[in-house]
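Written out below as structure tokens is the structure these notes cover.
Every protein chain but one is kept in place in this view of the complex.
The first chain written gets the first letter, and so on, giving A, B and C; residue counts start at 1 in each chain.
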Amino acid sequence: MTVSINEISASPGFGHDLPPHTLQDMLRYMMLARALDERMWVLNRAGKAPFVISCQGHEAAQVGAAFALSRGKDFVLPYYRGLATVLVMGMTPTEVMLGLFARATDPSSGGRQMPAHYGCRRLKIVTQSSPVGTQIAHAAGIGLAEKIKGGDAVAWVSFGEGTTSQGDFHEALNLAAVHRLPVIFQCENNEYAISVHQRQQMAVASVADRGPAYGIPGISVDGTDVLAVYEVTRRAVERARRGDGPTLIEARVVRMTAHSSDDNDRTYRPPHELTLVRHQDPIVRFVAQLREHGILSEAEEQAMRAEVAAIVDRATEEAERAPMPEPETLYDHVYAPARPRR
Amino acid sequence: MTVSINEISASPGFGHDLPPHTLQDMLRYMMLARALDERMWVLNRAGKAPFVISCQGHEAAQVGAAFALSRGKDFVLPYYRGLATVLVMGMTPTEVMLGLFARATDPSSGGRQMPAHYGCRRLKIVTQSSPVGTQIAHAAGIGLAEKIKGGDAVAWVSFGEGTTSQGDFHEALNLAAVHRLPVIFQCENNEYAISVHQRQQMAVASVADRGPAYGIPGISVDGTDVLAVYEVTRRAVERARRGDGPTLIEARVVRMTAHSSDDNDRTYRPPHELTLVRHQDPIVRFVAQLREHGILSEAEEQAMRAEVAAIVDRATEEAERAPMPEPETLYDHVYAPARPRR
Amino acid sequence: MPEMNLLEAIRQGLDEAMAADTRVFIFGEDVGKRGGVFRVTEGLYDKYGPMRVIDSPLAESVIVGACIGAAMNDTLPIAEIQFADFIAPAFNQIVQEAARIHYRSNGDWEVPLVIRTPYGGGIHGALYHSQSVEAFFAHVPGLKVVTPSTPYDAKGLLKSAIEDPNPVLFLEHKKTYRLIKGFVPEEDYRVPIGPADIKRPGEDISVFAYGLMLHYCLEAAQTLAAEGVSVEVVDLRTLRPLDTETILASVRRTGKALIVHEDNLFGGFGGEVAAIIAEHAFEDLDGPVMRIGGPDVPAMPFAHSLEAAFMPSPASIATAMRRLAAY
Partner (left out) sequence: MPEMNLLEAIRQGLDEAMAADTRVFIFGEDVGKRGGVFRVTEGLYDKYGPMRVIDSPLAESVIVGACIGAAMNDTLPIAEIQFADFIAPAFNQIVQEAARIHYRSNGDWEVPLVIRTPYGGGIHGALYHSQSVEAFFAHVPGLKVVTPSTPYDAKGLLKSAIEDPNPVLFLEHKKTYRLIKGFVPEEDYRVPIGPADIKRPGEDISVFAYGLMLHYCLEAAQTLAAEGVSVEVVDLRTLRPLDTETILASVRRTGKALIVHEDNLFGGFGGEVAAIIAEHAFEDLDGPVMRIGGPDVPAMPFAHSLEAAFMPSPASIATAMRRLAAY
């Protein structure tokens, strides 16, 4: 049942009939994510952001998928590389920067969590923790509740390929498969779990090979191709809303940075690979595609870059000005207050 | 990579060239397991054995597998239905009965564990607990140590199909696959986990479908056919000893009793199924096969039954006479004493 | 007011909660047609159907993990863990997820989840069907831990737990299921999570317990009464948040404290209670703060001789009471 995108996507035309402005929007989100991410590293080097963990190289996989979801209706459970995901779902660049600086108004956690642990109830971005894989079970449970309630929202959850080794991955996929829950499992496979290569993580070539073990489709897609990811996700969403159950999608991506700002990947990654990765930049690829199809002029691209840079500047400034959490707030929200009885 | 026994076993002749006395031995162990098991239920009804959990219906799967192992060399990690397994590996009927009665000399636990939680270091029967699935990880670790040491023993581990839903199943198979560890994973699929049918446990028809998810062979075999199980296990053992890695074997068996003496399966199992199960008795089947091939006469069968009955009588008497654990021994063996430095 | 056992009270509580609020559902192993291995959910599958009483796969981590997700999607899940011993695979989901979600999201998300599980021994359950697990979870901020000992409290606390917007671990001592009977009102009532309950007032010593041991303490107190010693027996009922006020007030009156639990002594929940008393009622203490707990062996064995040797008994508790009273 594992199929590659080439087989399933008899693409109806470039961009799967998405209008040009939508295609430009996709690119804009990818660029925005990249620009924010790059700024974070600059701030890190400047001693202003103690911790950065990157989305670089994963943008297409995330933007493609998120564009197939319904904002404010579907639940997303992105892992720590999900910057582009949360931007598309409605988190603002300033809000992202508030998290980086651990400010009191950080919507994800009020500065309690490390950066990149996103969450926002209003946007149905489900709060994430650091222990990897736990969110996969939550996604299955959100799907279960949706089925019980008879709704048609889907739960979309992302995680790395290393995380598929956790028992929670297995338990959640199995549960979702048994009950045909409306869940989309997106594995962003960048071939590394910190320093551990996929070869030491699993004895299969593709995470998608695991779909059939649960009786669900396992689809492997080039995760640097935003439109390919959009298309497989769109189909998976349709399938989920129809009540036909979950889909496992492997988006093959590249990790363009070290694991995090605490890591130095030159200790375990061969130099030629570090060069190679630079040539798989999903943004460069999408720009070229749009250019080729006459959807993005050189001038439009430059304008977009400038627009994004300005947004990042403003977000950084706004966030830096925001106040730190007050020490007494340490004691807030240990327990939720009783609700009025219904 | 999932193959059925029909495809792989171009059987060289009945009994895979095993000599007649070996075939009779196999039957004897199956009968012995059955007779012991049936006696346990009698003792339970008589108020002498507070807890029984059965091997009935699983005998062929266990005896066939165990005959492909090397006694005293290979490790076995049988789950609580593994009565026939431990008998073949060398545990005596009296020792089994000592466990049933929770006697001080019970080799598995000195009366500390529930019956059917087997263990004996001398026989390389690894001590088992009740939380299901944990032993699968231990088997992988035994295989890992064996690889590190450069030995050629294998680890054979069994569990039910319900247990495959646990994360530990997944994590252990994955580890064994990555390092090509000498481990044989035998799932004894009796279609129920207490009251939960396989349909609510997984969305695949066969547990063997999960082998490919780890890059290892997944083989489904009729677990009421002792010789078929013998043959697939023999090949898996060869493969493991050669360093080619683990195999997942699904032995399709029947649960001929309630889950345990605490269960009443008429509350969840349709009556016709309870009848049907009686017709899939692996012992009846093997007797017929041996008779057909002239390897077992009616008289030999009767003699064997008498022999086994006598053994069970003696085992029961010996075990009943054995002393209970002294209360003070409650405090023994919390910690192992320091070893002399090597 | 009908009399029923603790198990029936819990079943009735579940039934009424499900009837009153369609968001409530049950998820666990064998909870459906089988009605649970202890029959707590018997009849509910037939009454509420397979979408509200759901047999889970045999996987505790996703039982809890999925219920966390469901709780975040506007339902009120009740997870059943078949035996408390088997809660260990769900430890990560309970401790790192359920308990921390409200805090880590700065109050944005809530996890209104109840996890019911039978614990404790004395029923010949051996090492893995007899364990007490309260100490592990009562240590975790963000969780609530409830341990009812009577049918009345069980039903009332269960309803409070289901309505609580926080994750509540609901521990049911399995030996009390059928052993302990009591009157349960027809009308809809609650027992609030938090307050301890003085089950027997007394003057000479204060004894703190919960679960089966509460009943053993009451029995021992009865014995002591005949000997002229007046024992106050306090049912802690909720272990987190703990009712330290009631505890300290009792000790300030009697000057003497004994804590009893079945779980292993070392690092058990009694240590916390003792420490609170030793720090905050120091001036009122007329004797050492005493504890009785299960012996420090890995778990309760199967053989009757060994199980009996493990369990604190009314007699051994009475002995300790005498010693403390005489101090």
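Following the convention adopted for this analysis, a contact is a pair of C-beta atoms (placed from the backbone, for glycine too) under 8 Å apart; a residue touches a chain by one contact, two chains touch by 3 or more.
Every value quoted in this text rests on a predicted model; they were computed, and no experiment measured them.
Asks: For the chain that was dropped from the view, give me its touching partners among the shown chains.
Replies: Touched by the chain not displayed, across the whole complex: A, B, C.
Asks: Can you tell me which of C:Gly13, C:Gly28, C:Gly270 or C:Pro312 touches the chain that was removed from the display?
Replies: Considering all chains, including the one not shown, the answer is C:Gly270.
Asks: For the chain left off this view, which of C:Phe25, C:Tyr45 or C:Tyr128 is in contact with it?
Replies: Of the listed residues, the one touching the omitted chain is C:Tyr128.
Asks: Consider the whole complex, including the chain that is not shown, and state which of B:Val42, B:Leu276 or B:Val334 touches that chain.
Replies: Counting the whole complex, the residue in contact with the absent chain is B:Val334.
Asks: Touching the hidden chain in the complete assembly: which of B:Glu146, B:Glu250 or B:Asp265 does that?
Replies: B:Glu146
Asks: Mind listing the subunit A residues that contact the chain we can't see here?
Replies: Per the touch rule, subunit A residues meeting the hidden chain are 50-51, 102-104, 109-115, 117, 129-132, 162-163, 165-168, 193-196, 200-202, 262-263, 267-268, 324-331, 334.
Asks: Given the full complex, what residues of subunit B touch the hidden partner chain?
Replies: Residue positions of subunit B that touch the missing chain: 75, 106-110, 112-113, 117, 119-121, 126-127, 129, 131, 134, 136-149, 155, 167-168, 171-172, 174-175, 178-179, 332-339, 341-342.
Asks: For the chain that got dropped from the picture, name the residues of subunit C it touches.
Replies: 61, 85, 88-89, 91-92, 95-96, 99-100, 103-104, 127-128, 135-136, 138-142, 240, 242, 264, 266-272, 274-275, 277-280, 282-283, 285, 287-291, 296-299
Operating definition for what follows: only the chains that are shown with their structure count from here on.
Asks: What chain lies farthest away from subunit C once each centre is taken as the mean of the Cα atoms?
Replies: A
Asks: Nearest whole angstrom, what separates the Cα centre of subunit A from the Cα centre of subunit B?
Replies: Their C-alpha centroids are separated by 45 Å.
Asks: Using mean CA coordinates as chain centres, what's the subunit A-subunit C distance in Å?
Replies: 41
Asks: I'd like to verify one number: the distance from the centre of subunit B to the centre of subunit C, where each centre is the average of its C-alpha atoms, in whole angstrom.
Replies: 37
Asks: Quick check: what residues of subunit C touch more than one other chain, meaning two or more?
Replies: Residues 57, 59, 61-62, 89.
Asks: Note the residues in subunit A that touch 2 or more other chains, in rising order.
Replies: Touching at least two other chains: 167-168, 171, 174, 178.
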